[in-house]
Each structure stands twice: as structure tokens, then as C-alpha cells.
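Okay, so here's the structure we're looking at.
Left out: one protein chain. Kept in place: all the others.
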Amino acid sequence: MNFLSDNAGPAHPAVLEALVRANDGYARAYGTDDLTEAARDKLRQVFEAPDARVEFTASGTAANAMLLAELTPPWGTVFATPTAHIEEDECGAIPFMTGGAKITLVDGPDGKMDPAALEAALARYGGPDVHGLARGPVSLTQATEKGTLYTPAEIKAHAQIAHRAGVALHMDGARFANAVAATGASPAELTWRAGVNALSLGATKNGALGLEAMVVFDPDRAPTLARRQMRAGHLLSKHRYLAAQMLAWLDDDLWLDLATRANTACARLAQGLGDKPDVALQYAPAVNIVFADVPVALHRQLQVAGARYTVWAGDPDGPDDAALTIRLVCDWSIDPAAVDRFLALF
Amino acid sequence: MNFLSDNAGPAHPAVLEALVRANDGYARAYGTDDLTEAARDKLRQVFEAPDARVEFTASGTAANAMLLAELTPPWGTVFATPTAHIEEDECGAIPFMTGGAKITLVDGPDGKMDPAALEAALARYGGPDVHGLARGPVSLTQATEKGTLYTPAEIKAHAQIAHRAGVALHMDGARFANAVAATGASPAELTWRAGVNALSLGATKNGALGLEAMVVFDPDRAPTLARRQMRAGHLLSKHRYLAAQMLAWLDDDLWLDLATRANTACARLAQGLGDKPDVALQYAPAVNIVFADVPVALHRQLQVAGARYTVWAGDPDGPDDAALTIRLVCDWSIDPAAVDRFLALF
Amino acid sequence: MNFLSDNAGPAHPAVLEALVRANDGYARAYGTDDLTEAARDKLRQVFEAPDARVEFTASGTAANAMLLAELTPPWGTVFATPTAHIEEDECGAIPFMTGGAKITLVDGPDGKMDPAALEAALARYGGPDVHGLARGPVSLTQATEKGTLYTPAEIKAHAQIAHRAGVALHMDGARFANAVAATGASPAELTWRAGVNALSLGATKNGALGLEAMVVFDPDRAPTLARRQMRAGHLLSKHRYLAAQMLAWLDDDLWLDLATRANTACARLAQGLGDKPDVALQYAPAVNIVFADVPVALHRQLQVAGARYTVWAGDPDGPDDAALTIRLVCDWSIDPAAVDRFLALF
Partner (left out) sequence: MNFLSDNAGPAHPAVLEALVRANDGYARAYGTDDLTEAARDKLRQVFEAPDARVEFTASGTAANAMLLAELTPPWGTVFATPTAHIEEDECGAIPFMTGGAKITLVDGPDGKMDPAALEAALARYGGPDVHGLARGPVSLTQATEKGTLYTPAEIKAHAQIAHRAGVALHMDGARFANAVAATGASPAELTWRAGVNALSLGATKNGALGLEAMVVFDPDRAPTLARRQMRAGHLLSKHRYLAAQMLAWLDDDLWLDLATRANTACARLAQGLGDKPDVALQYAPAVNIVFADVPVALHRQLQVAGARYTVWAGDPDGPDDAALTIRLVCDWSIDPAAVDRFLALF
């Protein structure tokens, strides 16, 4: 009954088997090997983007920060939601990697960015007056940290606003696979066809050991990505082990299969929780994350029974009837029976 | 006949098997899991340093840069040899990660830093005058990029100079295993007992997939390493796959066994080359790297026969009798028969 | 009728005369001259702070950014109001100079920071989890950008919150002279006695040519200020011309006399505006800045008559009866008759 995070789960065995297969003889280092080139090509096919620039690294924080650094001047501001990973969880990676850029927070309902609020925020920057910051890219998280989704039409709306303002649209796709699996839209429809210029595509939370792709649909927007990657220590030498993970992850749509498992388990979980009298769901979960309000007494009972999840808000040492918000994440490996066992605890 | 680099070789099967074993169930993320703690402990035992701070990451460039960033102020200068990896091969990682520190070059014979030159270099910095830079750490590479070694006594001499000048001694140990295997000195004797304050310990070139440890023998010198690691995107989420590599690599002295294989193959190679009339060795190779001067005509012949190595200096398109310097590196997996086949080409 | 900004006004003649007097013979450079030492001492006397560290530079943006860089780690966050100069007007100077720190916005009524909001904001940072940012200093602006003031008791409240949270209290005193003149509190009461740890003291807006002092009441909090100043190009060589300005500015309380003139003119302006039927004052102006809501038609009329001020919000090309917010600033040199002429335009 572990709902702590999808990065607490294991890698898929097929990914490990690919590592073993790749572990044969010599290969050129730093991403110049054939396997890496094959993985790049495979991703370009999956995204129907033959000209995309594709680079691999082991950290999602790094992928986000390096792409955003290509897309913003050091005196620019990125636009993101208050719950975005780049704002909440990366210990200042964005100002560090960009050389000083700020994140301007643009809120909206359901953990998503409101287009009108984005338009207003963009209007506050980018004037000729050098006292203010320059405009930098808009960064959407798909799926969001709240477990919700942007439709292709919604992404297109943000892209149009961003592009009219002269800036790029970045997508933090740490859970992009879950979004593809949930919407049934194609990778292309959810990205460049909707106006996304660069994607951080995460595999780590969905079956890989440590693997993120930076996919730049318009390579002119990231001309110095390789040097940036090198000097930040994010160009790994034995790249074949990144490439092997990626090929196995994409092969036979394993990535979507795994994401579907996680989403399905979460849907089961959410439905079960929704039926409990003491529990209130905060968002309609579209992927593999659900937020629920529960009384402290119930939380204690769940802990004692061995359930693991994150207390998001509230005081777990508060009175029995005080409300806690808890976050539960289903990873690809979760056993549906464990979900049922968890639901039976209520 | 691949002598390009030890990062072109494969991982050892035992390391991969450890990944498979580690791939079971849930584990806490970001280095808080039990396996990571076990790997830290194991390293502390190997180094006889129970209080050392140990952190893991996937890139040697990152490990060097983050440790040096803890050891120097942004307006300081690191002291390193002209052939050091941090100077030659990291695309500005040091000024980037430190927030502006410089590398002052201190040369010496055999690819090693000369103690008197170090003393002179240190004397040029660190005065009260704010126009000059502050002193930062001394960084030795063990084994050096030239395939030579510092003895414990030599390290001690550098440490004394550094410490008298008020700065730390850092060791870039990308090939530290080769140094231990070659000298027979213990890990402790080659590091903290000789005055080393912080070590970047590389496993990637010697049987791992992508794994470096940062070992800080005096943790007070690196109080903010964790935040630095996080914001640079070098705190990987699924840490168990780093820890598993490390445990397998250290287990039963596998790391030293692999390094010995590489060193032995290189000794065989060097001895063979030394006997060739057309070839001059540049340094007495102590570990797994050898530099040789060969005429262009011979180089062409070797290439045609399928040998792979790096042309370090000279023009491979020059006249037949012009001299080239080539670098040959033996990795742990090299087949002694391949060395012999290569030598038979001359 | 120029109400654009107090940095649009001239320097006081006595300040220029001091420059002429200082322009005699040789003086040591980079702040090691006798005049600079005298200016430091004079400031220490004025602030009753004999141990304060005092440095001079020509830019208020630089003074703020360098002090805050001493007070925050690069992965920390400064806490300031949404209208603070460091947030709105310095083009990213804070993340640049600090090496990546963020500004967390803490709002409150009257352009001032609300203590409870500050407490809540501090609580969101500084935990042991390295994903979040470390806590950095709280920065109050005195007088605020809205022309309001913190009382010594209010400052003390903020200082206690900051210190309990383990961080320093910085004061942006671009208009500190106006605050002293308006409150009658002593410089010490408005700073270190109330818990302020470091002050950016601006003279530029109040009679100097270009002069800011960094006053650190607890020098241990800013141990590397001098190197930081040097490498940022903010340690001017001919320091005597900064020192001469400061001595003249402080002499015979000229600084307070000038600030009083500006405050008095603004009070006259505000009172006059308050009597106009079409005009609504936004804040009760305590110093030399007033914000007023006026209809567009009136604004056009004022412009035609030659009045100069800043349109803060609203569309000056909008319909006649639409509301504009305008900002009017009185500098020390303003002629009370010009204020009356302006008021007569309504």
C-alpha cells in the first residue's frame, strides 16, 4: 500500500533487460554512439517530428532547467503555476541554470494555468524599459502536479498566447506518458501540433531507472543545449545506458502500457475513495495522482495499517476530526489488490 | 582493439545483476533509501572513514564541480594541472558550478603538479587586497590524465602546502581505483591519511554504468553539498540504482580486480610498444593510460587494421614520417589477446 | 511641475562644493583614503553604531543586491513586498548578484509587509528537505514605494519574526532620510535598535549625485562584502568623491533638511489633491510620494499644462471618465510654488 510517489517504484524488467543487452563491447561516449542515435530516431518517430532535437539525461530537474535556460534570457521570467515542480521542488534550479531568471506564478483552477491570467502576467513584462524583466517561456506541466490534464485545445490556447507574446511554450512532461495514455491524443497532438516548442519527457517515474529526454521541436530555439548540458555535468559518458532504457521504454508502447496501469489503478482508488463518507476528493483525477481530504483519526488508522502516502496539508498531530489533505500516487507497478486492501481499511 | 577510453567499455555483469536485484518493490527517493545508506556505509568502511560524508551522482564532471564549489568561494581560484579534466574537458563546469571561480594552472613533470610551483602559485593569491582572487582548493588527479601516479608521500606534501595556505585538498579520482590497484596503498593512505579533504571517486570508467561518489572526509568543509546537488539536478530520484552499482562494485574488491585488469593490460601494451623501433613512450605508464609517439605512416596502418585510439597531438594528415602523439587507454574488459593483436600490427 | 521621481532632481549645491573641496592632490584609491574613512566614521556616529561596517557605492540597486547576497545562500529566498524595488525595478539584480536566490512576495496593506503573512511565508521554507529553498533575509523598504512608513514597533515585529526564523532583516533605505524626517525617530531607532541587520542607505534621491551606503550593523553577517563589491565592479577607484558627497550630505543634518523639504511639499500636494472633487488619494502619504486616482480627462488637461508625473495604472488613452492612477513624487528641490501652480490646474 505504497502511494508515496511514482519515483518510489521499480523499473520495468524490460528496461533492465535492455541494459543487459546493451552491455556488450565498446561504444562511443557522450551520446555519439549508435544506440543513442537509434533512441533519438525512435523518439522522433513517436512524436512524428523528424527534425526534433533530442538529448538524454538522468534527471528531470536538469531537463527542465536546461531547456528553460535555452528559452529564456538570464534577465527573463518563466511563467508557471504555483504548484509547478520547477517552482516547488527544484531548490532554485531555474535561476541557477538560467543564470538568474525568475519564475512568475500564474494560477488557475484544478492546478492548471488560467489563460487569461497568463495573458495578464505576460503583459506585465517585456516592455522596452530595462528595469523590468524580459519575457521568457511559458511552462505547462502535463499531467499537472494535481493529477489533472490539459486538452490539446487548452495547450493550443496557451501556445497562441505565448507565441503572440514572442515567447516559447515549454512542457514539463514528467508524467507525459500518463497524459497520453489518459487522453488518447497522440504525442504530437499533445505537443508540437498544439504549439509546444520543447518538452521534458520523463521516463523515470514510469518504468525507467533514471531517464529524461529533452525534445526540442524547433531546434533553432535551443542552439547551445549541448554545451549547456556538458558544463552542467548532465552529458553522461556512457550514454548507451540511457539510450537502451529509452528504446525499451518506447518499444511496443511499453511506456503507454505502464502509464495506463498507473492511471487505471488510480481511477480505481479514486472511485473507491469517492464512495467513502469521510473522504472528499480535491480534484477529479485524470491520471495517477489523487488528493483527498480525510480526518486526522482516519489518517492515523491508515498509517497503523501500513499505508504510505504524503500528507500535503494540515497537521497530522491535530485533533481527531481536523482535516488533512493527503496525496496518493499510483505507480505502474502497483498491485490492484493493494488498492483494494487500502480501500478496505476505511 | 579499442583503446579510445575507459568510458567506451561496458559495465561489469555483476553491477548489472545488482541493478536487477535492487529492482524490487518500493524504495524511498532522493537518497533516503536503505540501499543508499548501505552503500554510504560500505564506502566509509573501505576508506576507514566512519565520519565521512558520502553522496552519489551519475557524472564525474558534476562530482568534481560540486565538491570544488563547496571548497572555494565564488571569487576564489582552484589550483590544478594544465591537463586536469576540470581544466580541459568540462566545458566550464567549474566556473559555472562555483559561481565564478577560476582555475589557476600549476604544471609539473609527468602530468603531475610540482609542489614548488604550487607554493609559488598559492603565494600569488589570498592577500587582503580585494583586487586579487581568494585562494581556493588544490585539486590533484589520481591517477593523472597522463597515466602517472602520486605516491602517498607526494600527496602529503601537496596537502601540507595546501593546508598551510588555508585551503583544502581535493582529489579527482576518476581513476582512483587504478591508483589503488597500482600502488597497493590503501584507499585511506591515498586520501585522508595523506591529507585529502574531499574525493570524487569514479566508478563509471571502471565497470559501472554511471556512478560517482563524493566522499568528504571532513564534512564541515561541505555543509551545503545536498542543496547544491539538488539545485544542479544531480540528486537523482531513484537513488537505489546508484547505490546498487556501488555495492556491487565494492563487493569482494571487484573495483580493484577490474582496475588491476586494466592496469595489467596496459602494462603489457606499454612493454610491447616500448620494444617497437618506431615508437617512443611519453610517460612511464603506471595505470591504464599510455601516450606514445608514432610516425604518421604507422598510424595509418594501425587505423586500417581497425585499431581505435585518440590522436592527442600532431596532424594525422601530415607527411609519413611526421610524428603523432597517440593516447591508448585500456579498460577493464579489454581482451589481452586484443592487445597482442594490436602489438602484432607494428 | 515635475513630479516624475526624486532621482530626476538635482544634487544639493553643498554636495557639489564638497566635491570641489575634495579635488585636491592625491588620495589612495578603492576606499582606503582618509576621506572615506571619515565618511564611514560619520555614518557610524549618525547611527550610533561604532562597530558597523560601512561601504559606499554609486547605485542603489547594487547596494541592495550586494547586501542581500551576503545575507542569503544562492539557494535561498528573500522575502519582500510585491511593490519592492528589488522585485519590480532591478531587472533581476537579486538572482544575478546572489547567484540564484528567489524573491518570495509577501503582501500587506498600504504597501507594507503584513507580519502574519511573513510568518506564513517563512514557514513554507527552510525545512530539512533539500527540494525546497533555504530561508533568506526579510527585506523591508523604508519609506515604502507607496509613500508609507513602518514605525519602529512595526520594524521590531518583523525583526523578531525574521530572527526567530533564523534570518536577517534588511532594509532598503532608498528613502530612509524621508522616513527619519517624517517619523522623528532616530536613525538607530529605525534600524538596529529595532532589529535591522543591514541597511542600504540612499542619498541619490535626496541631494547626492550618485551615492549609496551599505551599513551592516552586525559585520559578521557580511564577511565577504568587499570581494563581492570588487568583482561586481562596484568598488569605485576614486572613492573620495563618494566620501565627499556623504560627508556633505550628513553635515549639519543636511540630509534630514532635504528630506523634510520633500516631505513637506508632498504633504502640501496631498492636502490640495485631497480637496479636489475628482481626485482620490490611494494611501495616506507619509513622506514624498503620493498616489492619486484621476479621470483621464483631467490627466490630459494636466499634461497639456506641462505637469509631469507617472501614470501607474489605467489607460491614458481611455475614455474621458475612465480612472487613472498617477504617482507624484516631490524631490527636495521642488518649489512650493510649483506645487500650488499644479494644484491650481484642477
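Should a chain be cited, it is by its letter among A, B and C, assigned in written order, with residues numbered from 1 in that chain.
Convention: a residue touches a chain if its C-beta (ideal position, glycine included) is under 8 Å from a C-beta of that chain, and two chains touch if they have at least 3 such contacts.
Computed from a predicted structure; not experimentally measured.
Touched by the hidden chain within the whole complex are the displayed chains A, B, C.
Looking at C:G25, C:P128, C:G184 or C:P319, the residue that reaches the missing chain in the full complex is C:G25. Here one chain is not drawn; of C:A52, C:A65, C:A134 or C:L302, the residue touching it is C:A65. Within the complete assembly, C:A93 is the residue of C:A39, C:A93 or C:A162 that touches the hidden chain. Annotation: of A:G9, A:G100, A:G195 or A:P295, A:G100 touches the absent chain (contact as defined above). The hidden chain makes contact, of the residues A:P73, A:P115 or A:G272, with A:P73. Among the residues C:A38, C:A188 or C:L209, only C:L209 touches the chain that is left out of the figure. Residue positions on subunit B in contact with the hidden chain: 74-76, 88-92, 95-96, 99-103, 130-133, in rising order. One chain is missing from the display, and on subunit C it is touched by residues 2, 4-5, 7-11, 13, 16, 19-20, 23-29, 57-63, 65-66, 90-93, 96-97, 204-205, 209-210, 227, 230-238, 241, 308.
Contacts to the hidden chain, counted on subunit A, fall at residues 30, 73-75, 99-100, 130-131, 134, 224, 226-231, 235.
Heads up, the rule we're going with is that only the chains that are shown with their structure count from here on.
Centrality annotation: A (chain centre taken as mean Cα position, compared with the mean over all protein Cα atoms). Separating the CA-averaged centres of subunit A and subunit C is a span of 41 Å. Look at where the CA atoms of subunit A average out and do the same for subunit B: the two points lie 34 Å apart.
Counting partner chains per residue, subunit A has residues 90-92, 96 touching two or more of them.
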